[in-house]
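See below for the structure under consideration.
All protein chains but one are shown at their positions in the complex.
Chains: A and B, in written order; residue numbering restarts at 1 for each.
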Amino acid sequence: MTSRAKFIANVTTSLGRTEVIKPSRDESTAAFDDAETARTNADRAMAENAANSVTLTDRMAEAASTIGWKVHRVANPEDAADVVASICEQKGATSVLRSTHDVLAEINVDAAVTNTGAKLGVTKHSGDNDEAKVTESKTTAFAADIGITGVDHAVAETGTVVLHPRSGLSRLVSLAPPTHIAVLRPAEILDSLDELFAMERNDHMTGKLAGSMNLISGPSKTADIEGTTVTGIHGPLEVHLIILEND
Amino acid sequence: MKPLTTDFRAKAAETMVDEQVLQSLEHVYTGFFKGRLEAIGNTDNWEELREKGKAIKDHTIAHLDYYLEQLADNVEKNGGSVFFAADAAEARKYVLDLAHARNIKTVIKSKSMVSEEMALGQALIDEGIEAIETDLGEYIIQLSGETPYHLIAPAVHKSRKEVAELLDDNYVEGNPVPDATELTMMAREKLRNVFERADMSVTGVNFAVAESGSITLVTNEGNGRMSTTVPRVHVAVMGMEKIIPSIQDLSTMLRILIRSATGQRISSYVTMVNGPRTSDEEEGPEEFHLVIMDNGRQKLLADEQMRESLNCIRCGACLNACPVYRKVGGHAYGWVYPGPIGAIVTPVLTGLKDAVNLPAASSLCGACHDACPVKINIPRMLLELRYRTAEGSTDKDERTSSAQERTIWKAWRIGMMGRKRFDIGARLSRLFLRPLARNGWLKKAPPPISGWTSTRDFPLVSSSSLKARLNKRSKKAKS
Partner (left out) sequence: MVDQLAPAVGESTVDILEHLGITVDFLDDQTCCGQPAFNSGFRSEALPVATRFIELFEQVAGPIVVPSGSCAAMVRNYYGDLFRCDENMIMRAEQVGERLYELSEFISRFFGTDAIKGTLADTATYHKCCHLLREIGVDEEPLEILSNVEGLQMTPLERADVCCGFGGAFSVKMPDISSAILDEKLDNIEANGSNMVIAADTGCVYQMQGGLRRRGSSVQVVHIAEVLAKSIRNSSVLGKS
């Protein structure tokens, strides 16, 4: 018997049964919701966003601010670019890394950054699984002063930015540099964790679940020394949320 | 980790005279406990969430075989590997063999209590592989050669000065102690180098999701994210019970876990990993391994009275609420899991005979049950274990009550089975003890209650019982 079969057989016996039986529907878990229900839940989440965009944005701004995001609400792409530029200057940034979220093109982030004199890199995927390229990607991220991304989803309940790493959005761009800037469009804001995980579940049921997911809610922190909260242990010390409210 | 549960009384006594540790332990109440209360005070549907969390776990554990299979199938479908380990030794061997096979030089560890069961860190070091804890609290205790003191805050017992002595290469006795921020920044710098060069990571798992083959990590520091990103091999180790059926269940489980653990609405990072890096990513592990460990959990599962303990989501809220934990500290519990949850699982997982003091060390105040986000009835299970050690275990070795104790309770029962003897017993005790008493109080009582008078005065039985007084009243009323 393989160790898996033996292991499972032991569990079955401990449960007082002789074979694994599929559980009948239990309302406590969403596991029994079919694909259609999953899609309905996801659609509802998006519809809520469309209907309540303004209040969601206010709630997101407040929740984010409470947990340590520096929130900047701007009415146009130029102002967003100005915020980015001023952060670069403040930090004396020499090396900046960004993802390929299209909101970043919308605000013309490249010019904003390079005009401050900083070098700008883009997280790309070379497509060839080359060890050297992987190392280079890591080194660039660890050396960068600022990482800039857009947002895949945001959650107003908790002030959370959600990122699904993929080609054009590396895992490290929002983690390794000591400062992270996330540019958010109100259309990306979901009401609560319920809606977020409804979206994720729907992605799963349609075979589109991302390889990984990061929920980011404020700067990195720890309270392991005498219970004192300190910001910036392994992840960014400073996180900025630019909300582009230009519709 | 080798259990040292027989040291409970001695270690507890040590802690109770250590002013510095007792002061540090206050953070557990003033920080975590109060934080949790505030967070749930701001959560309108908290009781509903607890009910739902409990229902999800009850359902999952009741069908654990089904969900484990589903999890394993999906992890493999996603390109990961699954290893089912019967015990800590098997799990450790798998990781060590893997590290050797992949020529691993540096392993970074993200917080994992299961890896403590495996004693993995030291095992890797013994095999010549660098193994470094990356959670700040774990890093601190690794430097001091200790085991975790708390589920969430492993170094909660350490003073800032002690941390400086461990972390700050330039610290010398007599210097002003650097503040928490300075010390944290030192750790950040030291560990950043390690992150850059690590080739394997070992993380725990907060929730494994069966339907998608995902693992979820809840952290504040970012070391969980680093661990699932920088090395080429990522190994996640989990107890077999850390599983939930659906991705959507995460909204409930995260809400109750995080508020209960730290009082936050959400932690800085929640990371969900569905296998090794995808073909469209530059960074991320090439390999993902999930080690699912039993190590005695079958016993809890098969035990109808103790099965509920497998619902535990390792938030630490019971520790933060426990007046005993706050006085005896984490190391007294002698194994990986301290506090009330430790008091019920450690005896079953490592042996009730040696761990007999763990369920005994409780005033049964119920604060743990109150605090538990999934409503685990810990007091009931403490009582169950006490029953087993007193008389109820089918294993003779586990019935460790002394002849003296059995006699006392037999005598007690005899005394309680009739009113006359109940009264006579009371009158006799007053007769014998009155000479030792002053104003109705004893400074020194005889065994078995001599323990009481070491620190408190003990009351003398009253001159007349309630029955006598009420009878007297009704006689008076009739006359």
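Brief remarks follow.
Throughout what follows, a contact is a pair of C-beta atoms (placed from the backbone, for glycine too) under 8 Å apart; a residue touches a chain by one contact, two chains touch by 3 or more.
Since the structure is predicted, the reported quantities are computational estimates derived from the model, not experimental observations.
Here the chain not displayed is in touch, across the complete complex, with B. Contact with the chain not shown here comes from a single listed residue; of B:123, B:324 or B:343, that residue is B:324. Of the candidate positions B:196, B:286 or B:457, contact with the unshown chain belongs to B:457.
Subunit B residues in contact with the hidden partner, per the touch definition given at the top, are 9, 12-13, 16, 323-324, 327-328, 360-367, 369-370, 380, 383-392, 401, 405-406, 409-410, 412-413, 415-419, 422, 426, 441, 448-452, 454-459, 461-462, 464-471, 473.
In this section, only the chains that are shown with their structure count from here on.
One simple way to say how far apart two chains are is to compare their mean CA positions; for subunit A and subunit B this gives 31 Å.
By the touch criterion given at the top, residues 3-4, 6-8, 10-17, 20-23, 26-31, 33, 41, 63, 67, 123-127, 129, 133-134, 137-139, 141-142, 157-160, 165-167, 170-172, 175, 192-194, 196-198, 200-201, 204, 209-228, 230, 232-236 of subunit A touch subunit B in their complex.
Subunit B contributes residues 24, 27, 30-31, 52, 55-56, 58-60, 62-66, 68-69, 72, 82-86, 90, 134-137, 140, 153-156, 158-160, 163, 179-181, 183-185, 187-188, 191-192, 195-196, 210-212, 214, 220-223, 225-226, 228-230, 240, 244-251, 254-255, 262, 264-275, 277-284, 292, 294, 298, 301-302 to its touches with subunit A in the complex.
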